[in-house]
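For this depiction, one protein chain was excluded, whereas all remaining protein chains were kept in their positions.
For reference, chains read A, B and C in written order, and residue numbers begin at 1 within each chain.
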Amino acid sequence: MIVLLDRACTLREKTDVVRLLEQEGYRVSVAPLGEETIVGILGEAAAGLEDRLARLPGVRRVDRDVPPYALVSRALHPEATTIRVGDVTIGAAEVVVIAGPCSVESEDQILTIARSVARSGARLLRGGAFKPRTSPYGFQGLGEEGLRLLAAARDATGLPVVTEVVSPEDVDLVASHADVLQIGARNMQNFRLLAACGRSARPVLLKRGIAATLDELLHAAEYVVTHGNPRVILCERGIRTFETATRNTLDVGAVPVLKARTHLPVLVDPSHAAGDRAWVAPLARAAVAAGADGLLVEVHHDPERARSDGRQSLTLPGFDELMAATRRVAAAVGRL
Amino acid sequence: MIVLLDRACTLREKTDVVRLLEQEGYRVSVAPLGEETIVGILGEAAAGLEDRLARLPGVRRVDRDVPPYALVSRALHPEATTIRVGDVTIGAAEVVVIAGPCSVESEDQILTIARSVARSGARLLRGGAFKPRTSPYGFQGLGEEGLRLLAAARDATGLPVVTEVVSPEDVDLVASHADVLQIGARNMQNFRLLAACGRSARPVLLKRGIAATLDELLHAAEYVVTHGNPRVILCERGIRTFETATRNTLDVGAVPVLKARTHLPVLVDPSHAAGDRAWVAPLARAAVAAGADGLLVEVHHDPERARSDGRQSLTLPGFDELMAATRRVAAAVGRL
Amino acid sequence: MIVLLDRACTLREKTDVVRLLEQEGYRVSVAPLGEETIVGILGEAAAGLEDRLARLPGVRRVDRDVPPYALVSRALHPEATTIRVGDVTIGAAEVVVIAGPCSVESEDQILTIARSVARSGARLLRGGAFKPRTSPYGFQGLGEEGLRLLAAARDATGLPVVTEVVSPEDVDLVASHADVLQIGARNMQNFRLLAACGRSARPVLLKRGIAATLDELLHAAEYVVTHGNPRVILCERGIRTFETATRNTLDVGAVPVLKARTHLPVLVDPSHAAGDRAWVAPLARAAVAAGADGLLVEVHHDPERARSDGRQSLTLPGFDELMAATRRVAAAVGRL
Partner (left out) sequence: MIVLLDRACTLREKTDVVRLLEQEGYRVSVAPLGEETIVGILGEAAAGLEDRLARLPGVRRVDRDVPPYALVSRALHPEATTIRVGDVTIGAAEVVVIAGPCSVESEDQILTIARSVARSGARLLRGGAFKPRTSPYGFQGLGEEGLRLLAAARDATGLPVVTEVVSPEDVDLVASHADVLQIGARNMQNFRLLAACGRSARPVLLKRGIAATLDELLHAAEYVVTHGNPRVILCERGIRTFETATRNTLDVGAVPVLKARTHLPVLVDPSHAAGDRAWVAPLARAAVAAGADGLLVEVHHDPERARSDGRQSLTLPGFDELMAATRRVAAAVGRL
């Protein structure tokens, strides 16, 4: 349930609304909506609450039938959200490319790749330090050491760092090294992790679950926002279907649908959708043509020896070509 | 099983190979492969046949383990196939757009739409006369009268006509009016229809089944080619997944994968993937960016009153905008 | 649109309703519904028709918003339909098992298998003479010769024969040899074939398409019934999903859902769902436990040498065990 306050409501009136709700045991979120204020009630609202709220001064409207993801919905917040990370703005005219290896493997590796992707035009650096892996016997990442190497690569190149966080207890540690917290596809409905990232000051890059509907993705984003962090970036990365020619099926239609439903920026990860570097560039071009605000691309200087996802990682020259091709498509659709 | 003949084999040698096979009851296809000739054996080949064939003069290689769709595979036929329809070439540099209504409804309707899409840059006209409809109570198309109206629209605009054929017994009738025979998604594995279209002189536009793998699509194309018609155009039109935000999920990755596996041209139908006109243009741009050789787009001058698929049909101005946007993306990826 | 006539309407009134509709160019189906008569209008009905029909004598109700598959819906026809084939009744208390090879291969093969499955308790014989195969190079069946061998096996064992028909032009031929016409999964939306089988006097076994919803299956059945043949048997045979451990995913929930939505009998084919004989018996037991009216099972006396689907074919002793296990489960759920 959502309470929309009057533009002209006083601080006192606003406080009274929130106090009433908290006294009755509700968790409450308060967020600006243009010049108005929107108060979201988390969890179920008791029958009758609606009427009592509607009678309070300063309340313009109480709505039980809002889009269930009220804070991220474009219906209630028509302007696009832009998210600033370092000197990069995600969600504005520029198609922002985030590139780097699947896993951080060594100082040499991450520096080599970071410098190269920076030269090719990447604006942020990605790399995994905590790796969620299907098998317990797979390489699980360098952990905190990986975070330090990422920070060193940022110092060397100026590229802000995006890296995955896999557990609520790691959020502070990861946030102390990284510029953007990534929540992976497998954790899209790890609600404690969403809440923990919602309490962080870092922007969150939230990847769509492998079989999540777009509405479920938006609900997951709503979790982050209701916990206090409005800076969420969505990422389509392919869904699981019957087709095995690609690792996943890139749902390129998700881009315009999400852009219509939410004000949040929408990126695409063509690498996990493709599963093979041969298909990464065409998928990247398609994503940009469909209106994506940016890309998340796996790149490795020596993919054959990568400790994870080598097959779908672009080489350094391959990434350089992708950037050139992507820029031409971006220009064709009126983006930078 | 496939028999590759020597470049230098004589007509006599070629005839002997075919005669041997036919005497033993095999159905046989003979097709050029660059400067060689490839003889395909339809159905199962008996044990031992391989050795006997290999001993015949003029035979270069007998291969039981060929890609199962030998004739359409790029492995055996590396150059891209181009298909000429009227003065249009499909599979060459130009991104060819086929546009028109879901169903032919009246002379006025089809002429209005045909003239408009021609002005906007469509190169062929689509329109359904025989409509496969989920329910027996839905509009089933105007039938032969619809074919005549399509032919009249071709006469008025110069646009060659693409229309669906739903049964082997209709192939001659449809071929006498239309320039390209369309096989719809529901009939992709209607093998008798594939065979009948394979005996026609008209090019065939073969749409991917709603849950067909890319290999199954290529096998279906192989049916058409083995029956004598090498002029097959493939069309990705969205697959069925769990996601319901779009009518189907456009598998944009199918474009580069198909282009790598086959020499046949690959089109995309963004309308059936989208299911809503709001998503048609972004999907069309994505398809072209991914390398599609053309598009198949539903357009109606009055979508609210269309007798089928109105919701996903572009208006006439909407199609004009799509063409302009598509041309810019085509140029960005080096196409016309 | 559906017209329900009064129980007491005269033949004259009935004729007048049908004549009016046919004069206006509608195709019409007339079917009994308990003691009433239901007139179905195929294709779209013009605005205003509803009111004119409602004014005719003998008309009880005109309904535009009927379940779109009015004739097969249980809503309008609550009693279960039973279908008699020879001395077997499908849809009654007995769980009817149809067994036999994927393809008829030889007289010896089909007789051996038919005699054995009859001894084990199968009530009908299945076997393919016209085989729809993914690849044009696969074994396509013995054709008419296969039909003759099936008829001979029926003569030898007394088992009525179920076999697939793949094209409208073959319906009469197949119906002259077989007792039940099977429409395969790939042809579930081959509407011309549905119509042709709808004009046959033989019962139709209609298999669910590999990615067909249950509603689409019911619409397909409605096609058969609206063309005059009310004796349709539905068959769930597994759907295509992301899981590859089985060839398809048996949608066992389809059984109770279909039984609730339609009065037609519902069978299950565990063989195509399983794809491996190891899983056939558990799936068969599950189907019967969920309420299936029967089973369609592939059996071969020498599966390793079967010309198609050998991997999923039960051996003769394997089928005998399946029958024993199935009978126990049938008894546990109150069936024979």
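Here, a residue touches a chain if its C-beta (ideal position, glycine included) is under 8 Å from a C-beta of that chain, and two chains touch if they have at least 3 such contacts.
What you see is a predicted model, and the numbers here were worked out from it, not measured in a lab.
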Candidate in contact with the missing chain, chosen from C:P78, C:G253 or C:P317: C:G253
Selected residue (touches chain absent from view) among A:L111, A:I210, A:A260 or A:A331: A:I210
Hidden-chain contact residue, picked from the options A:R133, A:R148 or A:R199: A:R133
Residue numbers in chain B that touch the chain omitted from display: 211, 240-242, 244
Residues from chain C at the interface with the omitted partner, ascending: 211, 213-215, 239, 241-246, 249-257, 260, 273-274, 278-279, 282-283, 285-291, 325, 328-329, 331-333
Interface residues of chain A (partner: the chain not displayed): 1, 40-44, 68-69, 132-140, 166-169, 186-187, 189-192, 210-211, 216, 219, 222-223, 226-227, 240, 307
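Please note the rule applied: only the chains that are shown with their structure count from here on.
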Gap in Å, rounded to a whole number, between the CA centres of chain C and chain B: 31
Averaged-CA centre spacing for the pair chain C and chain A, given as whole angstrom: 49
Junction residues of chain C - those touching two or more other chains: 211, 240
